[in-house]
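Here the complex is missing a single protein chain, while all its other protein chains stay put.
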Amino acid sequence: MAEYDIKTDSAYAIRPDEAVDRLKGALLKDIQRSCYVYRVDCGGCNGCEIEIFAAITPIFDAERFGIKVVSSPRHADVLVYTGAVTRSMRVPALRAYHAAPEPKVCVAYGACGCSGGIFHDLYCVWGGADKILPIDLYIPGCPPTPPATIHGFAVALGLLNQKMKASYHLQQDDEHPQLLHPQLPLDLRIQVERAARRMAGYWHGRRIADVFLAMIKNGDPLKLSSTLQEYLAAQGDPRLSEIMHRLEEVYLAWLADH
Amino acid sequence: MTLAALIGVGIVQALLLLLAAPLFSGFARVLRAKIQNRKGPPLLQNYLDLVKLMKRQEVVSEQAGWVFHAAPYVLMSTMLLVALMLPVLAVQSPLGVAGDLILVVYLFALPRFFISLAGVDSGNPFGGIGARRELFVSALVEPVLLLVVFVMALLAGSTNLGTISCKVAVGALPPSMAFWLSMAAFAFAAFVEMGKLPFDLAEAEQELQEGPLAEYSGRSLAVLKWGVYLKQLVLVALFLALFLPFGGMTDLSPAGALLSVIAFLLKAILFYFVAAVLENAMARVRFMKSPAAIWLALGAAVLSFVFYLAHV
Amino acid sequence: MDAILFLLLSLLCYCGAALVALLGGSGRAARQAAGWVSLIASLAGAISAAMAITASSPPTFTLLQLPPFGALALQIDPLSAFFVGLIGLIGVATGIYGMSSPTVGRVVGFFTYSFLASMLLVVTVNNGFFFLLFWELMTLLSYFLVIWKHQDRQTVNTGYLYMLVAHIGAALLLTAFLILYRQTDSFSFRLWHQAWISPGVKSTVFLLIFVGFGAKAGMAPLHFWTPATYSAAPDHVSALMSAVMKKTAIYGLLRFCVDLLGVSAWWWGFVILLFGAASTIVGAFYALTERDIKRLLAYSSVENVGIILIGVGVGMFGLAVQQPILSTLGLLAALYHLLNHAFFKAMLFLSAGQVIIQTGTQNLNRMGGLARRMPWTALTFLIGALAAAAAPPLNGFVSEWFTYQALFAASAVVSFAMRVFAPLVAVSLALAGALALMVYIKTYCSAFAGPARSETSASAQESNTAVLFSLFYLAIGCLVLGLGAPWIAPRIAGVVSQIAHIPAMAVSSGWQVFPVDPNRAVFSPLLTALLLIGLLAMPLLLIALLGGFRAGRRSGVEPWSCGYGYSSRMSLTASSFDQPVKATFQLLYWLRTLLDRPFQVIAEFSRSMVRLILRAEPVVETIVTRPTARLVESAGQWIQALQMGDIRVYCLYIIVTLAILLFAIFGRSGL
Amino acid sequence: MLKLIREVLKVGQATLPYPFAPVELAPGFRGKPEYDPQQCIACAVCTIACPPNALTMHTDLEQGVRTWSLFYGRCIFCARCEEVCPTGAIRLGHDFELASFSREDLTVRAEFRLAACNLCGAYFASAKELEHVLALLDQAGLPPEDAADRKALLRACPECRRKTDLPRVKPLIQEAFNGRV
Partner (left out) sequence: MLLTEEKPKIGQKYVDALRQQFGWSILEEAWQAPDQVTVTVELNSLPSVVETLYYQHGGWLSVVAGNDERPINGHFALYYVLSVEGNEQTPQHEREKCYLVVRSLIPPRQMEFPAVTPRVPAAIWYEREVRDMFGLQPIGLPDERRLVLPDDWPEGLYPLRKDSMDYRYRPEPTTEDETYEFIDVEGEGIVQVPLGPLHITSDEPGHFRLYVDGEYIVDADYRLFYVHRGMEKLAETRMTYDQVTFLADRICGICGYAHNVAYSTSIERALGIAVPERAQYIRTILLEVERLHSHLLNLGLACHFVGFDTGFMQFFRVREKAMKMAELLTGTRKTYGMNLIGGVRRDILKEERVQTLQWIQELRREVNELVAMLLDTPNIVQRTQDIGRLEPKVARDYSPVGPTLRGSGFARDIRVIHPYCAYDRVPWTLTYKDGCDVLARTLIRADEFFESLSVVERCLDTMPEGPVLTEGFRYKPYAYALGYVEAPRGEDIHWSMLGDNQKLYRWRCRASSYNNWPPLRYMLRGNTISDAPLIVASIDPCYSCTERVTVVDVRKKKAQVVPYKELERYCIEKKDSPIKG
């Protein structure tokens, strides 16, 4: 969608400046133990903003690393851009950029800040902070949790190393996807998994279905009921019992069909 | 002590105050974190901040004139001058030849003039409002401060800082109701002047985004912040010099010097501790209600004056 | 005689300047010529003062003898010399200013220079009758200056108000003088001083004189005419009125109450002290809420007169209780502040005048950003503002410091009233000081700092060289008066000892000044200034040590306004500045509104009364007024610009005053 | 004020030691989607389900290559991909430390080969997907001849399949139309 990207020759547009780029390396050393952060909300949903707030509150306390959220971009060392950069926020965001002293670190925060997130190609957003200004660090997440925020700042300041690596996989010849529960008939597996998902959702459902299918697979079908009883007694969870019994019903119905 | 020795002590104490000011503010910052159940920044964080700010680029608004540039320097130099004059380490005023208590009180007005002016000069809308608030509050506090100064001066028979301090230190002023009330009123006035919550009206972060500080950046901000820290410590030192000048040197001796430094640090820590507890346990005063609180201090000051008249 | 010669020279030159201005046409050349002549006059005045102050006996010169009233003699004793010097020093500034300021045209020039001459006469004449005569002349001339620039109804009303107050004051003075005349059978100051007068009479005379001069000095609560008057007058006239004319009232107070009568009761000083304190408070509060720059400065003058009166009060109290230290301190503080105020207020008015010329408005809300357009004017205004706000170590602070010391000394004396009130007055002084700080920050901010709030303000031009010269002259005066205190204070103390007839006391040694007793307090303005400047090195050193100078600076960015586009309407306005004070001290402002009304009514009433008189007495008009008017009219076509009605009224005033005077005297001798 | 001080003293320091010690996460925490390219069959279900288009797929029919890509910078961690993935190739793990200096480091790409139609030779589906479907057919336990039939059909592209199937379907369609009309 290149044709829809911003082309504006704005008075606020950022021109490349090599001198500033060179200074950035020195900056990191200076701000490693004292870092003033200014938040620039470019049209986020509030999730990111509140998580940044949460990162400075007692449980996570970013201030112990000398990180402080300041109220004026003039004081800022790091500008944190959240939100998908709406049209109305483009100029204010750039004003904040120009208002901050050079050099500075610009962080794109959250899915929207990194790329526009779920809004990435909409008419009223520009799709991420890096569309309008140079970004030094991306902190993905929707929203990034406070620990993720702290980790992100630590990476930005060079205190921790980046964990992410680009990966590119090329299909190999010996690559074969494994079948799930290959010993069980397909329709039984699918029926049980569906029932489990309907009863407990995709996440619990899969785990429960796996346990159940393992019981079928490993045990004697006739003894299933007692194995199940033992298992459920050990778990002591009435809801789990209900779900398992429903799966048992599905299994019994399947057995009856075959 | 000889004049030369006194001047030496003055220089030492001014440097001490200058260098220790960020430490004390850092201490307040750590206490603040502790009251919020946080781990908080390292004790020396303020130094790191200042050093960092020094190395940052300075961004200046197009509206700003030279007053804006001058203000931080005026603040620091004026506060250093006061630091030279206060009896901090010695019971005498090291630079008593320059002026007396009235001069000290008026010296606080000089940076206020410049900082407020700078707030407006920067063109920043909040800078102006901050300037207005700062001046309004100080207009209310000034009479309190002066009345207390007068009562103390009358008790001691001199407006000379060293004289008052000496007399209090050697117990020549019998502790009276007038003295205690003056102390309370002065402590309150100093607290307000320090710009601590609930009276940080000019720099109210949530209301005014740090007011006059908002437009500053880089080394100017560093000097300004340092100046503000120094001003706070100087106010504490002034309070201690007037009311609790115990432990100060009378002669120049290594032991005395060490003792006086330790005594001062302990007293200042105590003041900062109490101030930190108070400032973190309260909401900011609603600006238009701040006079009511200050009338109270004025009341205390007037009462101390009445007690002085009645020799109580 | 040398001093007298210079004085006469000065007078002549002022008259000459007036004539040059009047007859020289409206061109630049005439303006400059008049300015130069007046400059010579002022310098001559200053020299005369300098000579007289060191003279062993007061030089005197008798001009003529007018038997029933005594001799018209000029005498320059130290007190007179002090004021002659003041007029000369300020005259220098207005002279230079007048050379280039378009406001000082033909008529205004004429009146200005005659006004200066009249003031010289007021402070040097040593005869009650002539004092009053010149006093009236001074009032009349200043009245013409007030109504000259604007001829709208408001200004004319203002003129009436001014005249009314001045004449009520004059009437009181007249009464006092007549009482003294009855006691001594003479108008001669010397006789008044020597004669024995009963304390009761003295006190009556004191009260009359105090109120009479108080009104002229703009003391609260008789200050109400000042803002309107100063606001209406041309800027250099406001400067003269505030810096000098007001001070002649203080001169009168000192001359009559301290020098001639001698203080006979402790409450004289006490009353003055209280009125002084009230003036400081009222002046400061009202100045704060003004948005008209000249009204603001006028109210500030009220405050400063209050400070002067506090000094006078303490001094007189000291005389009454025979505490020469107290008297020395009080009167020293008063005279010193009087001098300081003249300097900084003249400068403030003159630079305000420049601002008004450039922006075309007196409304602070519509100025702004002038510091970038008029940097030098801004600098001088800033120095004036700092001095006026009593920022150490400028001159305003030095005299306030003396005032505080005087009050401190007063609170230590035995009198209970003083022990209670002196510290409270000090508190009011502190409050006024803090408010004054606010006033001047507000003024500087609204006019010079921040963004321009009007188009004229955005296109303002720097003042011309001559004006700047006069501004810098005054600014340097402020610095010298501040830093040179250890050398200037003893001179003033000498004057004090002469006025109060007490032995001279040391108030300074070396670099320090002190309140007679150096153990009580010392203050060294020069040392303070040097240290303040020297200590500026400390932050610079810190920056250098921490590598701060390597980081660059980027300027020219928009002020940060929360990410929104900046607009000049976001910057603080003058009205917005003082609102918290206004809201907190509502009562005070409510009082003003309440009191303003009757005064307006009185002014309106007197105006209609005058009309009535005029209509009822056409005879007087045909016989006296019209010929006088015609005479003045014939002085040039310029006179037509004046409203005829006004001239008639004020000629009438003079005539009525003189008639009463003559009647009183001859009526008595006839008996 | 006293209540506050009491509360403060009671609670003590609440700050977690992270990053010096790991944080405790809920077992069902939705962290970074972990992708197992071995298990992926490039069936595109996830890319269709993904609400923010963090998962995209590009099919190059000329080269016979399908590129699957995941951009963490756009991911909203909703786990729809996990929910719909038929082979469990993508699961949301507990990793949340995703900060990265470049967009590139936030991308995972995998390139898969396409299967060619055994009738016309055109590329039509991911080879792994085809293989997986065939394996499922085995697992479904269909009768052998039926299974072979289907397998043969599956190896053809949809176009060819339709053509092959036409004779069988035609009468059914006609019947349906007749019924209507």
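By letter and in written order, the chains are A, B, C and D; residue numbering begins at 1 in each of them.
The rule is short, and it goes like this: a residue touches a chain if its C-beta (ideal position, glycine included) is under 8 Å from a C-beta of that chain, and two chains touch if they have at least 3 such contacts.
Here the structure is a predicted model, which is why all the values come from computation and not from measurement.
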{"item": "Shown chains touched by the chain that is not drawn here", "value": "A, B, C, D"}
{"item": "Touching the absent chain when the full complex is considered, from D:Arg30, D:Arg66 or D:Arg109", "value": "D:Arg30"}
{"item": "Among A:Ala62, A:Ala200 or A:Val250, residue touching the chain not depicted", "value": "A:Ala200"}
{"item": "Contacts of subunit A with the absent chain, listed as residue ranges", "value": "1, 4-8, 10-12, 39-51, 53-54, 57-59, 69, 71, 73, 83-84, 86-92, 95-96, 117-119, 121-126, 142-143, 145, 194, 197-205, 235-240, 242-243"}
{"item": "Absent-chain interface as seen on subunit B, which is shown", "value": "32, 35-38, 125-126, 128-129, 132, 197-198, 200-201, 204-209, 280-289"}
{"item": "Hidden partner interface residues of subunit C, rising order", "value": "291, 365, 561-565, 567, 569-580, 582-583, 586"}
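In this section, only the chains that are shown with their structure count from here on.
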{"item": "Inter-centroid spacing, subunit C versus subunit B (mean Cα positions, whole Å)", "value": "37"}
{"item": "Where subunit A and subunit B are represented by their mean Cα positions, the distance between them in whole Å", "value": "48"}
{"item": "Centre distance in Å when subunit B and subunit D are each reduced to the mean of their C-alpha atoms", "value": "65"}
{"item": "Contacts with two or more other chains, residues of subunit C listed in rising order", "value": "552, 554, 557-558, 560"}
{"item": "Subunit B, residues touching no fewer than two other chains", "value": "36-39, 51, 55-59, 209, 214-215, 218"}
{"item": "Of subunit B, residues touching subunit C in the complex", "value": "18, 50-51, 54-67, 72-74, 76-78, 80-81, 84, 95-103, 105-107, 109-110, 112-113, 116-117, 120-125, 128-129, 131-133, 135-136, 138-143, 145-147, 150-151, 153-154, 157-160, 163, 209, 214-215, 218-219, 222-223, 226-227, 287-288, 291, 305, 309"}
{"item": "Touching residues (chain side subunit D, partner subunit B) in the complex", "value": "1, 4-5, 8, 11-15"}
{"item": "Of subunit D, residues touching subunit A in the complex", "value": "14-16, 18-19, 23, 28, 37-41, 51-54, 71-77, 79, 82-83, 87-89, 95-113, 127-128, 131-132, 135-136, 139-141"}
